[in-house]
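Have a look at the structure below, then the notes.
The complex is shown incomplete by one protein chain, all other protein chains being positioned as in the whole.
What follows is chain A.
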Amino acid sequence: MSSNSITSEEEPPHHDAKFHATSYLQFLKLAFKLCTEGSWLFYAWMIVLTAISLVGVHAWAVQVEQGMVVTAMNDHVSWGLYIANFTFLVGLAAGGVMMVIPAYIYHDRDMHDTVIIGELLAIASIVMCLLFVVVDLGRPDRFWHLMPFVGKFNWPVSMLTWDVIVLNGYLLLNLHICGYLLYKRFLGETPERKWYVPFVFISIAWAISIHTVTAFLYCGLGGRPFWNTALLAPRFLTSAFVAGPAFIVVVLQLIRRLTKFKVGEGSIRTLTGIMRITILINLIMMASEIFTAFYTGGAHAVSSQYLYFGHDGRNALVPWIWTSAAFMVIGAVLLLRPKVHEHLWTLDIACVLVFIGVWIEKGMGLIIPGFIPSTLHEWVEYVPSATEWKVTAGIWAGGLMIYTLLLKVAIPVFTKKVSGTRNG
């Protein structure tokens, strides 16, 4: 086959455009091959995810056709499960930075070897975020109105336009960093620092910005006392730095078991160390908010009262939030045990618990009480409809598919199992 002619020649120190044109094509071909081949377990996993995402795609298509009346949202609770998941996933995307900081600022060697796993997670999470915004639109056909220069972009006044900028910017930054590093590894060359290190440092600040701006979407609304608190952005960040590392620790353990990728003990230790602190700060902030609300009472406490204890027999959120609180506290205790590293399965349990805990807290526990009671003090509860669950599951399945495929490409390339220049 003539496709691999570049392998037989001496590589020039500086490649011209023609070289990149052919070798990049090779890279894409290899990537395609890598992410479509695997064990039966891999195929089964992908088939299950495809099936779930198909259910979601269909539910969304029906929603567009019949209107958002098929959701449980209404003029009182006008955002629901979609925006709840969006908010949480911005945090998951930002959470990956907890690998980037140790790797690039503290030069943690183990972390440096595994940091790409966090950066790829950011890509998959941001894609899911954007999908959750799209499915929440009443008129997805008018998405182009939201594009700078083409549509009408209400920047800088609308915080949503800031979110469009920071989320897409973060996606591009991570695509560039991961793409560049993978391509260089594929060529068998050492990546040039100037082509990625500056972007890595920008991405660190950018990660903070995505979750801060997302918090500003809510805390800037004076008519919603539940969200109108300066603590919202710091709390968003702290909980993101719980959920992000928790997810990555589980992924690292899975990779260690399922592939030959060397995951250094140091990465897991560092991430656990980070979680031990962030989960405590998050619990302190939660206590502080609860104290302020309940001790003061009045208008600011009504939504919190409803969230934690219900109101007049209405208690749709009570089981959610107490599950979250219990998971967070149990997770914190497990994480803080001195011997957590000797029993890795307890670490896994702790990670799953805090991940679900934050998903509830930053999702249903944050978005829904903002609308209950309504601004005219009407009590309308919200329980997501079947359509919303299907679409939500579909997007999560799609995101996991993307993440799986990205890892399928990245791991062999990084372990030098494959490359375009040297073979065997």
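General observations
The definition used in the following text is that a residue touches a chain if its C-beta (ideal position, glycine included) is under 8 Å from a C-beta of that chain, and two chains touch if they have at least 3 such contacts; residues count from 1.
Just so we're on the same page, contacts and distances are computed from a predicted model.
Of the candidates "4Fe-4S dicluster domain-containing protein", "ABC transporter, permease protein", "Stage III sporulation protein AC" or "Xanthine dehydrogenase", the chain left out of this view carries the UniProt protein name "4Fe-4S dicluster domain-containing protein". Which of A:54, A:197, A:254 or A:333 touches the hidden chain is settled by the complete complex: it is A:54. Across A:20, A:145 or A:341, the single residue that touches the chain missing here is A:145. Checked against the full complex, the candidates A:81, A:94, A:128 or A:164 give a single residue touching the omitted chain, namely A:164. Within the full complex, the residue among A:30, A:280 or A:329 touching the omitted chain is A:30.
Residues of chain A in contact with the chain left out of this view: 1, 3-4, 7, 30, 33-34, 36-39, 42, 50, 54-55, 57-58, 61-62, 64-69, 73-76, 78-79, 133, 136-143, 145-146, 151-154, 157-161, 164, 217, 221-224, 259-260, 299, 302, 370-371, 373-378, 408, 411-412, 415, 417-418, 423-424.
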